[in-house]
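Every protein chain of the complex appears in place save one, which is left out.
Letters A, B, C and D mark the chains as written, and numbering starts fresh at 1 in each.
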Amino acid sequence: MLVIEDLSASYAGAPALFDVSLSVGEGEVATLMGRNGMGKTTTIRAMMGMMPGVGGAVTGGRVQFKGADLTGAASYRVAKAGIGLVPEGRQVFPTLSVEENLIATARDGGRWSLGEVYTFFPRLQERKTQAAAQLSGGEQQMLAIGRALMTNPTLLVLDEATEGLAPLIRAEIWERLAELKRAGQSILVVDKDVTALRSLADRHVILEKGHVVWRGDAKDLEADPDVVDRYLHL
Amino acid sequence: MKDALEQATSGGGKVSRDWGAIAPAVLVFALLALGPLAAEAYGGAYLTSLLMRMMLLAIAAISLDLLIGQGGMVSFGHAAFIGLGAYVAGIMITEGAADLAMILPMAIVASTVFAVVTGAISLRTSGVYFIMITLAFGQMLFFTASSLSAYGGDDGLTLWERSTVFGFDLLSSNVTLYYLILVTLIGAYALVGALVGSRFGRVLRAAKENPTRVEALGFSVFSYRLTAYVIAGVMAGVAGVLMANQAEFVSPSTLAWQRSGELIIMVVLGGMGLRNGALLGAVALVALEETLSSITHDWRLIFGPLLVLTVLYAKTGLAGVADAWVARLWRRA
Amino acid sequence: MSTTLLLIQLLNGLQLGVLLFLIAAGLTLVFGVMGFINLAHGVQYMVGAYLAVAFYGVTEHFLAAMVLALLAALAIGLALEFLVFRRLYHRDHLDQVLATFGVILFLNQAAKTIFGPTPLILPTPEWLDGSFLLVEGLLYPWYRIAVIVAGLAVAALLYVLVRHTKVGMLVRAGAANPQMVSALGVDIERLFMIVFGFGAMLAGFAGVLAAPIFSVEPGMGDDLLIVAFVVIIIGGIGSIKGAFIAALLVGLVDTLGRTLATDAMKLFFDVSSANQIGPALASMLIYILMAAVLFFRPTGLFPAKGMA
Amino acid sequence: ESIKVGMLVTLSGPPGALGGQSRDGFQLALEELGGKMGGQDVEFIVEDDELKPEVALSKANSLIERDSVDFVVGTIFSNMLAAVFKPVTQSETFLISPNAGPSTFAGKNCNPYFFVTSYQNNQNFETLGKYAEAAGIKKAFFLAPNYQAGRDQAEGFRKHFTGEVVEELYTPLGHKDFSAEIAQMAASDAEALFTFMPGGMGVRLVKQFRAAGLADRMKFYSAFTVDETTLPAQQDDAVGFFGATNWAPNLDTPQNKAFVAAFEAKYGYVPGGYAMQGYDTAMLINAAVEAVGGDLSDKDAVRAALKAADFTSLRGDFSFNNNHYPVQDFYLLQVAKRDDGKYQTEIVEKVFDDYADGFAESCPM
Partner (left out) sequence: MSSPILRLAGLHKSFGALVATDNVTLDLSPGECHALIGPNGAGKTTLIHQISGVLKPDAGRIFFAEQDVTDAAPHERAQLGMARSFQITSIIPGFTVLENVALAAQARSGSSFRFFGRAKAETALNDAAIQALTIVGLEARRDTVAGSLSHGEKRSLELAIALAMAPKALILDEPMAGMGREESARLITTLRELKSRVPILLVEHDMEAVFALADRVSVLVYGRVIASGAPEEIRADPEVRSAYLGEDAA
């Protein structure tokens, strides 16, 4: 479904990503792992056409999604193709109310509706008329997840989507993602909760200084359970 | 060994970088110093008075850039301070207290008081609100000056003599006045340059980007901003005193909002927050207006698009472009 | 002052307020909501007026001239957006100030070069040319009523558009974080272009409507631009409701100030001083109002929640 | 050798219309003179003061120092004159104002290098005051913009008017909506409005005054409000309204008839007082240059020749007072629509004969 080949990118001329390849199949969950500053978010930005917005550029490689070439496409086109992003650092729309955040960019044609999202995050419903800027950190995170779901994406991309969430909620999210996966949803996820990722994901990519240093599927990881700790320097 | 070497080279690099940073300004000052000589050959008092006006606006623009470029305080009422200084000079000269030794302290006091009062109120706001509230205070002063019938109202006030300096009639000569203005300009440039690099400047710059953080570090953002506001106001006030002497005329148009707008334009055109920005902006703007308007009365048809193109293609302003040139020269040398 | 006169002046103040809102409407959208400092709003207003005069010269029909002028204003707005403004959305506010200032200089001069410096007029449409008797001895033109209705309509339209439509939400979202809006599948550049075009059209609309009351001359929008900003700032950036209330407030304060300031000063000063201070004070009043509002509410009367 | 005349007037923005007329009038005269004055070629340089004092100053400097002109003709507005007055006169260049005639330089600050070919600013309103007095008007409503010139008019009006000024209102400069002022007029018991509203302000006032139906109840007397620069916009709304000044296009002298015809043929619009004064200024300079035989080095001789004003003014009688301001006739004018559909002011009656301003007494010259 999503195929990234030899993707390279730079910020203000300084290379940050080198020939990163990665793929996510239909109904699969893939992860990107690596320490802080290793290029996980950059990979996602490059794939999503978001590099120009942060003073960077994609310098090479290819991005294909559902057979269509999206290399260098404007980010709205990538998103419209069916990719829903929960960005790093939440980035909710501060002046919009919770509900407006959810419906402003919503797209029909899937299982997610306002009601669904509210059932998933009852806290959001309680605060639905409040400006998003005034939400607590965790509430904003829920909102960012809900907002991405409301676009009813074929591929859900989560960049540290559980940051700042209470343990109970976090556990619930992992459970829900597993459920979504069973329902055929494809997911690309970046998170520091390696334990949760292990049980959820089908394939893993580990980045170090912008390079892929390890890749493998769930079986490979089972065969060599220390690999993650090794690369993540634990 | 290697460390020492590195230190030496990087140290050397720093010196040349420092020189590079002020090179464009030094060049401008050198050219300005030749102004009266050039005037002998060409244009006479026309050229010197044009250059004097240019330098005075540059002083005001430099002081404004301390607010905009370093402090993030976009004052749309900065001309009020020029006007305040000019009116203090104009009124005192008219009333017979023409000595700079009296006028200057008076102008400084007046600017300080006005800056403290309006600054303390304005600094409760920020961003565009700050722009507009400073405009409001500027307008209040403007209308006050316009209704000063005793001093010409909006027709303005012709000064029948210039200030004396400790009783000596030095300024009636354009050349003396010229160099006094030049020295003041260099002083203003050096002062703001020093401020920016100082502890004070660092707090000011940080507060521009993230006041909440700076406050949480233990700095009273308000006090730092107000201090900067007063310093800038006084600098502009001094420029105003000299401007009244140079033009031998004071009028409310000195403190109209259009004038404040022009100062902002100078700062932005030159490159906000850049060492040489305001200076180059003022010089370029005055020179360009003068040149274009002497070519055609419809000069704004050229000037307008020129401004637009500058914004679109010289993103860092004129000083940014100049810095890039200097850097290239330095590398080649 | 008699009660009747006071009532009439209240009416005049509200009337001026609605007119000010009409003039500020396009700016409320582009600056207030979309967050782009468009100093060229004033000249876009002027362009609307000149276009109406020009098209009236051709069609001799007010409505036809108005429609043509609106289309042309839209076209000019879109052209400006395409050539200049779209490159400035993500730039510093002051870069926008400088560039739009360049546009002001150019368009003002162009208007003068093309149409000459003398004021021009647009006649009131015949079907609105009458007046009705407001009080004994004072007629009130129907045309002004039409302008008030138009102003109220624009206010309602903008309010609904910005507050209650998806487009409004997206524009507000895009003002804060265009990249994110785009990353969620919305072509924000096209959206901004449309909004900007609409803003230009609103400015032009105000110009057309004001032309028969005011005179059409180069730079006619320059002073009004400042007042428009005052209105938006008092109301709170981003709030349509705020801008509307602020416009009424400014209209009232300005009108009553001009009527009463001098008389009020006569209570404290002799007549000639009062004649001196009163009008100066009246000119300052809207600025005093703005400073006072910002003193007590540093982000205006109705600040949009969550504004950084 | 050629004669250099520098003109410094306002050409930018709406007030540019006034400077434009001045320039056109001067140029027409120059053309009629065959481009020569006193047998010498004339170099005519026009600068725009942009209605900004510092620009005016800079342009004046450039005319004096760079172009070394023999005469500076300027300015239109008093505040521009104040900015350039000192440098120009100090350089001993003759400064001839084609319009601005503030009181500042008419009395004790009068200057040997300064001449005015228009009027002293207050005189138009003195004319109105005199007329109102004679017409038996008891209650007047006064309206002007809040600036120095506006206040001068009030003072001028009161000089000969002994009735009651029931209201003296000052609006901001550039005022747009006169509803509030008009309501006050309607509520007052004044018989007539006396107003000074130059440029676009006048256009708006006239239209709004007419629309409010006040024209049927109150007479509209004005100066600088309904003239040939604003009439193209005011049109029918201004017809019947009164003005006052030193001239009108229909003034019945052969020179004037020829001038108006030639002017309209060349520029396509009806000339106003500014054009007339521009024309007269050129003729004045020409007369002086001829009188001194083209030798401009003897400043005293040139001054004497200027002062003699040995030319036929378009307005008939014309001479200079001791303060170098004119002594001339003043008229009450009324707006009329001509047969060709254009609008102009026309003379109703002469109010003053050979009228001099009141500041001349304190001029030491």
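In the analysis below, a contact is a pair of C-beta atoms (placed from the backbone, for glycine too) under 8 Å apart; a residue touches a chain by one contact, two chains touch by 3 or more.
No experiment lies behind these values; they were computed from the predicted model shown.
> Could you tell me which of the visible chains the hidden chain touches?
Checking the complete complex, the chain left out touches A, B.
> Pick out which of B:S173, B:S220 or B:Q258 touches the chain that's been left out of the picture.
Of the listed residues, the one touching the omitted chain is B:S220.
> One chain isn't shown here. Among B:A21, B:I186 or B:A206, which residue touches it?
Per the contact definition at the top, the residue touching the missing chain is B:A206.
> Quickly run down the residues of subunit A that touch the omitted chain.
11-12, 34-38, 41, 88-89, 123, 127, 134-139, 141-142, 160, 163-171, 192, 194, 232-234
> Over the whole complex, note the residues of subunit B touching the chain we left out.
Residues touching the hidden chain, for subunit B, are 194-195, 197-203, 205-206, 209-210, 212-221, 224, 227.
Note that only the chains that are shown with their structure count from here on.
> Can you list every chain that touches subunit A and also touches subunit D?
C
> Tell me which chain's centre, taken as the mean of its C-alpha atoms, is farthest from subunit B.
Comparing chain centres, A lies farthest from subunit B.
> For the interfaces B-C and B-D, which has the higher count of C-beta pairs in contact?
When B-D is set beside B-C, the one with more contacts is B-C.
> Calculate how many whole Å lie between the centre of subunit B and the centre of subunit C, each centre taken as the average of the chain's C-alpha atoms.
32
> Round to the nearest whole Å and give the separation of the Cα centres of subunit B and subunit D.
38
> Could you state the distance in Å from the CA-based centre of subunit A to that of subunit C?
44
> In subunit D, what residues contact two or more other chains?
Those would be 11-12, 146.
> So, with touch as defined above, which chain pairs make the list?
A-C, B-C, B-D, C-D
> Give every residue of subunit C touching subunit A within the complex, in rising order.
Its residues touching subunit A are 90, 166, 169-170, 172-173, 175-188, 238, 304-308.
> Where on subunit A is subunit C touching in the complex?
So the residues of subunit A in touch with subunit C come to 48, 50, 53-54, 74-76, 78-80, 84-85, 87, 91, 93-96, 100-101, 103-105, 107, 131-134, 147-148, 151.
> Residue numbers of subunit D touching subunit C in their complex, please.
The contact residues of subunit D facing subunit C are 11-17, 20, 146, 168-172, 174, 176-177, 179-184, 186-187, 199-200, 203-204, 207-208, 211-214, 217, 229-230, 232-235.
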